[in-house]
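Shown here is a partial selection of chains from the complex, left in place.
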Amino acid sequence: MTARIGVVTFPGSLDDRDTQRAIRLAGAEPVALWHKDKDLKQVDAVVLPGGFSYGDYLRAGAISRFSPVMETVIEQAKSGMPVLGICNGFQVLTEAHLLPGAMLGNNHLHFICRDQKLRVENAGTAWTADYAAGQEIHIPLKNMDGRYVADEHTLDMLEAEGRVAFRYVVRGEAADGCGNPNGSLRDIAGITNEAGNVVGLMPHPEHAVEPLVGSGRTDGLPFFTSILKKLVNA
Amino acid sequence: MSRTPLDTVENAAATPDVELPWAELGLKKDEYERVVEILGRRPTGAELAMYSVMWSEHCSYKSSKVHLRQFGEKAPQSDALLVGIGENAGVVDVGQGYAVTFKVESHNHPSYVEPYQGAATGVGGIVRDIIAMGARPVAVVDPLRFGAADHPDTKRVLPGVVAGIGGYGNCLGLPNIGGEVVFDACYQGNPLVNAGAIGVMRHEDIHLAKASGTGNKVILYGARTGGDGIGGASILASETFDDAKPSKRPAVQVGDPFQEKLLIECTLEAFAEKLVVGIQDLGAAGLSCATSELASNGSGGMRVTLDDVPLRDSTLSPEEILMSESQERMCAVVEPEKVDRFLEICDKWDVIATVIGEVTDGDRLEIFWHGGKIVDVDPRTVAHDGPVYERPYARPSWQDALQADDANKLPRPATGEELKDQVLRLVSSPNQASKSWITSQYDHFVQGNTVLAQPEDSGMIRIDEETGLGVAIATDGNGRYAKLDPYAGAQLALSEAYRNVATTGAKPLAVSDCLNFGSPEDPAVMWQFAEAIRGLADACQQLGTPVTGGNVSLYNQTGDVAIHPTPVVAVLGVIDDVARRTPVAFQEEGQLLYLLGDTHEEFGGSAWSQVVHDHLGGLPPKVDLERERLLAEILISASRDGMIDSAHDLSDGGLIQAVVESALQGGKGARLIVPDGLDAFTFLFSESAGRAVVAVPRSEELRFNDMCGARGLPVTRIGVVDGTESEAAVVEVQGEFALSLTELRTAHEATIPALLA
Amino acid sequence: MARVVVDVMLKPEILDPQGQAVQRALPRLGFEGVSDVRQGKRFELEVDGPVDDAALARIHELAESFLANTVIEDFTVKVEEVAEVGK
């Protein structure tokens, strides 16, 4: 038996097929979920993929957050089901208050697409167990609204509880993908909830799973093997 | 002025003396008389609206048609061509049952008025052309031209255009895999915003724009229709017919990429279920174009009830509805029993869809409004029988003087120090500098199949995961060359794009073009246009790459001053296994650098003459298509057989520009030796065509040399890849100068952000 | 029919790069004496029926839960006179 991992398609989702491919390459079974269905088709985990759901109109993730599928995702996430939000998915998770803080427009006001260097800060979540804490990886980043913002109190809490999952590596050469790409507070690239089952990040691990395409690296694969191991061993 | 209730066909027949504002709608007197002759009566307002937009330069190609014919007449025999010129986009067989469609279009003028929206809707339009062929769009490219880099208006236009292309393309989920950015004062008031798209489908999924099968339904779906882009029609509506109407009609369209993304998904789902008989996107001339083209390409006629068109603005007149260019709309012809399913799919994607008519067994296009028949025409006369002009053309009087002003006579650098200084000026000049500030605003990862993207020589997309089948595309065009000699300039544009595709290891298959010129009413411009087409058609014939479609943009001029003639050429190629692609970046220290091809003293129109002397004169580099073909064959074989690890074609900026780019991308230095028989300056800066630099692993040296020798391609060893950036590597020309990668990187990468950020 | 306007602005403590970009451009345009610029959103809602307290309360709720993200934004709700707005 392998794990079934759902990938939600919202209107305007873009990286949903790519995420399904990454799940397949990791050895799990991708299951397409539709935003209008509350039914999660008995999946073991859910990924909210990247894209511009509802065109990112109003605010990124703000409209999708109210879709029928999210009612179930919110409910299930609260009772422990692993949920990963990538880029637009991360934005949906903050809008749904499954993760604290909010995403704002990049401080340079442009879309940015590059192979970004990250440090794994928390290798204990459902989605990061195959990394080592402190490991530095390159994962493609591509977004308009990637600036993570929260109040000081929340930021301190995230740090104290080890809930900053990924940070942008800021020392080193820009040509090597270093530097805070969007003005995110405390260089935060991704965070987790208290239980470690819900993780959101801006960069796109599903575009770093094959040497031939995308960034040409495979640094993103451990996201999908982490969750697979967890689910199969569960 | 009171309005007659409705200008029906009946009414028009009964009131032959009513004067219609044909001149305001852009028709010439004889064109209007031709309409009257075709109809055997005066047209109704709605008919006049249709004829006037469909017979415009933009839709009818009336000035360019007589020349464009050469692309068909001289078309090389090619088994790869599945659908040729005349459809929304050409279709090329790339093997394994896959077909690829691609096309480039211009959105120049709107992008000057409103850079963001103009560029965004340009992407939207070209993508709908691709969907209309039955294909899933897989990538976009954007050849761009702007005024001088340091002109204040460039700072308004460029960032808006780039944000618009990115805003729309990124939101659609289409990777941007290539394009161009060129600055020249001649584009100051006429930036060129060309956008291209590629789509992939199975052979059996090719769809055409035709309405056949009596009783089949015509479905309009997508955005509601508003008063966009109907300048002419509002004259018709307000002056002749109803003065009380609001005259405010937007001159600029606003794009809704989210709506278009839904349109793509629901169209592809309908294709997959075989629900669609014929399909047409709505672009220029909106419903006028879609209905008349669908009807005239099919076997029957068509009846349309305009009242059923969903409107965004309820005050629109029927003439305006027919002419509206509202974005994000498509028109499908569907068998009656499949209509419900089609509507269901639209509903699933929250796309508004409405049956607005049906295919009839006659051969007339009839359109109704409020119960009256307002259009009754033979659709062919609207769509295909537009006027054709043989515009006068003449070689301009200044051409000789321009060509006599020989760039080879310009003062050249005399010392190593001067050479070094000019290399730095070259690689940091706006046209040769890194465009990553621009291209990093485009998503090139989405869809997970991007093998190569900018700044590679061509973009490459994997289309089959199992076999690694892929396609490559490059777009090129050098307006400076074309100004010096439009015939050769067009051939050089093709040569360069062809070479760029081959450099990555793909075999060039077919061509699309976007021909950007000044006013066709100027005989000098018309000569440039005629020469460019003749050059391109001749060269396509010789290289065996048919032109599958394209776009003409005329009237790109400010007052009497036209832009440089700018034929932009896109070449599509195929590669059996993308794992064999060749990148630009140097891969490994110690690999040997070879220059393929011949280097002559050719500086006319060169980047060096522009950057160092602000000069444009002389002749462009000599065209040698047989050499291009041989070079391409060698590059493709070498890539397939693993003989080269990196390759970069030589074009503007010459050899030094190419070597610096490969070095910076790979983070590796290079040591170069000026070959016997060449001086350092010519070696570094000449822009002779038909050349590339390749890096060969030492183990392959013999095999590679033998192959070139056997096939008769000149090959010269010019140096070696040496040193890594982290250890202070340099690009050195022995006995002349050395520049550190750090210094080169700063020079190459700082220019554009400094101008625009 | 009445128009209700909801203005949404970033909270003062949140960096507003759009507003800053405008402000930075002003001197270049020969425009001095503006010490701060903030950019926000304006929503114009055309409401059927009377805009009584109950309706306003509902719009307030809508703004709070949807039009604004109160983690980062503040908002105000006001009813606009139906009179034509001058330029």
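Chains here go by letter, A, B and C, matching the order in which they are written, and residues are numbered from 1 within each.
In this section, a contact is a pair of C-beta atoms (placed from the backbone, for glycine too) under 8 Å apart; a residue touches a chain by one contact, two chains touch by 3 or more.
Every value quoted in this text rests on a predicted model; they were computed, and no experiment measured them.
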Given that a single representative per chain kind is drawn, write out the copy numbers for the whole assembly using the chain labels.
A x1, B x1, C x2
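Just so we're on the same page, only the chains that are shown with their structure count from here on.
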For the protein chains shown, what form does their contact graph take: line, ring, star, complete or other?
line
Please report how many Å separate the Cα centroid of chain A from that of chain B, as a whole number.
35
Whole-Å gap separating chain A and chain C, where each centre is the average of the chain's CA atoms
31
In chain A, what residues contact two or more other chains?
108
Shared-interface residues of chain B (touching two or more other chains) are none
Which residues, counting only chain A, touch chain B once they are in their complex?
11-12, 14-15, 17-18, 21, 36, 50-52, 54-57, 108, 110-114, 140, 142, 144, 175, 204, 206-207, 210, 212-215
Where on chain C is chain A touching in the complex?
10, 13-15, 17-18, 21, 66-67, 69, 71-72
Which part of chain A faces chain C closely enough to touch in the complex?
58-59, 62, 66, 94-95, 100-102, 104-109, 149-151, 183
